[in-house]
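Structure in C-alpha cells, see below.
A protein chain is absent from this complex, but the other protein chains hold their places.
For reference, chains read A, B and C in written order, and residue numbers begin at 1 within each chain.
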Amino acid sequence: MIIVLKPGASDVDIEDVSRRVRDFGFKTHLSRGEVRTIIGVVGDDRAKEQLLALQSLDCVESVVRILQPFKLASREAHPDNTQFKVHGVPIGGSQIVVMAGPCSVESQPQLTAVAEGVKAAGAHVLRGGAFKPRTSPYAFQGLEEEGLALLKEASKSTGLPVVTEVMEPDKVDIVAEHADILQVGARNVQNFPLLRRVGDAGKPVLLKRGMATTIQEWLLSAEYVLARGNPNVILCERGIRTFEASTRFTLDLNAVPAVKQLSHLPVLVDPSHGTGHWQLVEAMALAGIASGADGLIIEVHPRPEEALSDGPQSLKPERFAALMARARKVAAAMDRDL
Amino acid sequence: MIIVLKPGASDVDIEDVSRRVRDFGFKTHLSRGEVRTIIGVVGDDRAKEQLLALQSLDCVESVVRILQPFKLASREAHPDNTQFKVHGVPIGGSQIVVMAGPCSVESQPQLTAVAEGVKAAGAHVLRGGAFKPRTSPYAFQGLEEEGLALLKEASKSTGLPVVTEVMEPDKVDIVAEHADILQVGARNVQNFPLLRRVGDAGKPVLLKRGMATTIQEWLLSAEYVLARGNPNVILCERGIRTFEASTRFTLDLNAVPAVKQLSHLPVLVDPSHGTGHWQLVEAMALAGIASGADGLIIEVHPRPEEALSDGPQSLKPERFAALMARARKVAAAMDRDL
Amino acid sequence: MIIVLKPGASDVDIEDVSRRVRDFGFKTHLSRGEVRTIIGVVGDDRAKEQLLALQSLDCVESVVRILQPFKLASREAHPDNTQFKVHGVPIGGSQIVVMAGPCSVESQPQLTAVAEGVKAAGAHVLRGGAFKPRTSPYAFQGLEEEGLALLKEASKSTGLPVVTEVMEPDKVDIVAEHADILQVGARNVQNFPLLRRVGDAGKPVLLKRGMATTIQEWLLSAEYVLARGNPNVILCERGIRTFEASTRFTLDLNAVPAVKQLSHLPVLVDPSHGTGHWQLVEAMALAGIASGADGLIIEVHPRPEEALSDGPQSLKPERFAALMARARKVAAAMDRDL
Partner (left out) sequence: MIIVLKPGASDVDIEDVSRRVRDFGFKTHLSRGEVRTIIGVVGDDRAKEQLLALQSLDCVESVVRILQPFKLASREAHPDNTQFKVHGVPIGGSQIVVMAGPCSVESQPQLTAVAEGVKAAGAHVLRGGAFKPRTSPYAFQGLEEEGLALLKEASKSTGLPVVTEVMEPDKVDIVAEHADILQVGARNVQNFPLLRRVGDAGKPVLLKRGMATTIQEWLLSAEYVLARGNPNVILCERGIRTFEASTRFTLDLNAVPAVKQLSHLPVLVDPSHGTGHWQLVEAMALAGIASGADGLIIEVHPRPEEALSDGPQSLKPERFAALMARARKVAAAMDRDL
C-alpha cells in the first residue's frame, strides 16, 4: 500500500504515520515529492486491510492499494490453471463443460424430459433448482428436499452429475448428499457463513458473481472457500446490474479474460440469467466461449411458457441442441473441445 | 399485467394466450390497436408472477407489470405510517431517531466510551457489530458472541436499546436475546432464509437496502418479513453501487421520498456506509433529514485511525456531537423533533 | 401507450384524460380492472411523446410506452439488414469488416507504419483520430486539419478507406472531404446538432454508443441521422459505464444481439475502448464476432508505450496480425467471411 499525505504534512505527521505503520509490523519507505509526501508500506498487502483506517487521520489524503488483496485465488501464487474432474467430467482444461437443465425442478416428468434432452444434445452436467431464491415471497419457492431427490434420481438415470443451489449453511449437508457441485447463487456471493460452510463440505463449488460484485470482491469470496481447504471453485459470470433495461442483467464477458489474468480458477458463463431473454442466449453462449470461458450453464425447459420460474430465458430442448451444434464449431475455432 | 402481442398475431394466437391467462384464474380484456393487440389481465398483480413466462411464446412481444408486486409493504394497503416503540424510543413518528456507535464492537473500553459519548450527544439507539460481514477472509470478522454480551452490557449501563447485525438464520435466536433490533445487512437483503427467520423472531428488523437492490426488490424483501407476521420493519438506505468511485457508495436519498410514496414503513439513512468518508457524513446526514427520512444510523469511534473496520467513515464522538447540534436545527426546520 | 389511472379515479377523471388523449388525435380504449382503470391509446407511439406529460395529472399513476419510439431504425419498418459498400468494402453483409489504426494520428511515419501493418494483416478500413475529444484540456488534442491530410494520404497509398471522428457541426464538411466514414464519438451520441449535420453530409456515419446510452436512446440517435435521408448508419458498441473498475468500460456484447432484434443497421464492436487494456482486446474481439457483430474497430500503434493517447489499449501490429488469424477462424465458425 501507498499512503499519500496531504500537502503541508509536517515532519511530526510523517513520523506519526510511519510509526503507526511500523506498529502493524510493516516497513516503511518514504518518498518526498514536490507537492505530496508518500509513505510506501513494504510487506504483504493481504495483511494490510487495517491500514485503510489511517485515511481518517487529518494529515492523510488517501491510502492506495497496490497489490490484489487475495492470495489463494491469484494466478501469481498459482500460475497454472486449476483443473479437476466431477464424476469424470473435466473442468478447467481444454474441454468446454456445458451444464444445462431447468431453472426449477418442477416435477419428475419435467426433469426427466429435460435431463434426457440435454444429455442427448451433449451437455455434461445437469442443473436444476430445488431451493429457489425468489424476489417475491408470493412466487414458487422450489420443491426443496423433494427436488433434491428428483435431481439425484435424474442423475442416476442419465449418468450426468448434478449442480444445484444451496441457500443457507444449514442445508449444505443435505444438498451435498444429493448434488455433485454446490452452487452459491448471485444473491449469496457475500454470504460469508455460507461460503465457509461450502468450503468445508468437500464438494466442488460453483460461485456465481453477484449483480454488483466487482471482480476483486468476487475473487475474495472465492478466497473464503479456498481458505477452508477446498480448491475446487468454479467461477460463474451471470450478468451484472447496469442502467440498461432491455436485458435483464448485463452479461459481463469482459470479466472472463480479466479473471483469467488474475486467477487460475475456471470461469463459466450463464447467458440465461445474464440476458433474461431466450432469444439472446445462443449469441451470448457463443460469445462466452470465444471470450475464453471454460464452460456454459444454460436453462432448458420443455415448455418455457409454463415454467414456474424464469420461463422467458429458458430454451426449448431443440433450441438447446441447435445451440450446442454451433457452440461446437466456435469451440473448435478456439482450439477447445466440446 | 398487460400482455403485448407481436404484430401479425393471429386470432388463434390471441385465443391461445387468453386461454392460458384464464387457466391461471384471471379474466382477460382484449384491446386491438392499429399495430399491436394487447391483452389486459384483470386481477391482483401479486399472484401473476408466473404470467411472465408467457413472454417465451412466439406471438408475445412483452409482458408489462402495471401494479407493484408487494402488498403488505404498500401504502395502498396501509395508508398510515407504521409507528412503534423500541424500549420507549419512538420510530416512524414525528421524532427523528438516531442510532450511533462503532462499526465493530472491539473491546469493552471502546464500546463503553462510544456508548457514553453518543448517549451524551443525544443518540437514541446504540449500534455495533458483533458478527461482521467482511469482504476479505483475512479481515477482522467480529467478536461474535462476546461482542453480543458487550453490547447487552453497554445497553444496560446506558439505557440505550441496541441494534446489531445478524448474518445467518442459525444465529437469529442468540442475537435476538441480546439485541433490541435485528439488522439485516446490505449483503443479505435477498438472503431469503434469513428474512423468514427474522420475520419469526418477534423483534423489530432494520433492513438495509442492498448495493444493487431496486426499490421494488427492497420492498419485496420487507414483504418476506411482514408476511411472517412481523410488522415492525425499518428500512435503511445505505448507498448503492454506481460508476462514481470518489465515494465508497452513492447514498441514494431519492429513495427516501420514493419509498415514502410507495410504503408506510419508516426509512432511515446511513451516511457512514453511504459515503465511506467521514468528511461527507455530516452533510449527508443533514440532507437525509431534509429528504424526509425518519432517522439516521451513524458510525462513531473514539480513534477511527485504529478502528478494526470502517475507520475512514467513522466520526469521533466530538464530531458526532457537532453533527447532532446541526441535525436538530434541520429537524426543526422540517417540523420534526430530535 | 397505456395510461394507468390511480385507484379511485372518478368517471370525470377518466373522461378528462380520455378527452386530452383524443385532443392529440388518438383514439382511446378503456379497460376497467378490479383495482385500476387503464386507458389504451390507439395510434403510432412515435407521435405520442407529449402524452408522457399526462403523468403530472393527479389521477394518473403512470404512462407506459408499449411500442419502440424509433421508426426508420426499426426492423419492423425495414426487415432486411442494411448493406452497403464503402469504396468496395462491404458493410452489413456476410463479411466481417475490420477497421484498425492508431487512436490519434501523430505523424506521417507513425500513420504510414500502422496503415501498412493493418493492411498487411487484413484490415479493410483505416481508423485514426485527427480531432480528439480528451477529458483533460492539458492532454494532446489531435493534429486536426493536418491529421486529416495525413489520413487522406495514407488512404491513397494503401487503398484503405478512412474513418475518423468529427466533433462539431462546423467541421463536418472538411472531415467529409478527407474521410470515407464519419465517426460520431461516444461523448457526442446525443449531440443532436452534430447528428443532423452528419445526416446531411452524404457519407456513411459510424455512430458510437455513449457510455450511459440505453439501446433505445442509441437507436433514437441513429434515427436523427436516418431522418435526414442518410440510410448508411453503422452502430458501434464501445463499452458502457458500470461499477466495475478493473476494465476501463464494460463492453456490452449483449447489445449486439439485442440491437439485431430491434434494428436492421450493422453493428460493430470496439474492444479497445470497451476494455481499455490491450491484454483483453483479442478475447473481446473474438467474442464480438461470436455475438453476431458485423465488424470490429481496433486500435493499433507501433509503440503503444509512446502513444500520445490510449496507449494502454493499443495493440502492436504483430499482435493485431495474430488477432486477425484467430478472428478468421471464429468468423468461419459463424459462417461469416473475414
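Quick notes on this structure:
Going forward, a contact is a pair of C-beta atoms (placed from the backbone, for glycine too) under 8 Å apart; a residue touches a chain by one contact, two chains touch by 3 or more.
Predicted model only: the values in this text are computed from it and were never measured.
The omitted chain makes contact with just one of the residues C:Ser10, C:Gln55 or C:Gln108: C:Gln55. The residue touching the chain not shown here, chosen from C:Leu182, C:Val198 or C:Leu220, is C:Leu220. For the options B:Ala100, B:Leu148, B:Met284 or B:Leu323, the residue in contact with the chain missing from this view is B:Met284. In the full complex, subunit C contacts the hidden chain through residues 20, 46-47, 49-50, 52-57, 69-70, 133-141, 167-170, 187-188, 190-194, 210-212, 217, 220, 223-224, 227, 241, 277-278, 304-308, 311-312, 314. Residues 212, 214-216, 240, 242-247, 250-258, 260-261, 274-275, 277, 279-280, 283-284, 286-292, 326, 329-330, 332-334 of subunit B touch the missing chain (whole complex, contact as defined above). Looking at subunit A, the residues touching the absent chain are 2, 4, 7, 29, 31, 33-36, 38, 40, 42-44, 62, 64, 66-67, 76, 241-243, 245.
Everything below uses one rule, namely that only the chains that are shown with their structure count from here on.
Centre-to-centre separation between subunit B and subunit C, using Cα means, comes to 38 Å. Within subunit B, residues 241 each touch two or more of the remaining chains.
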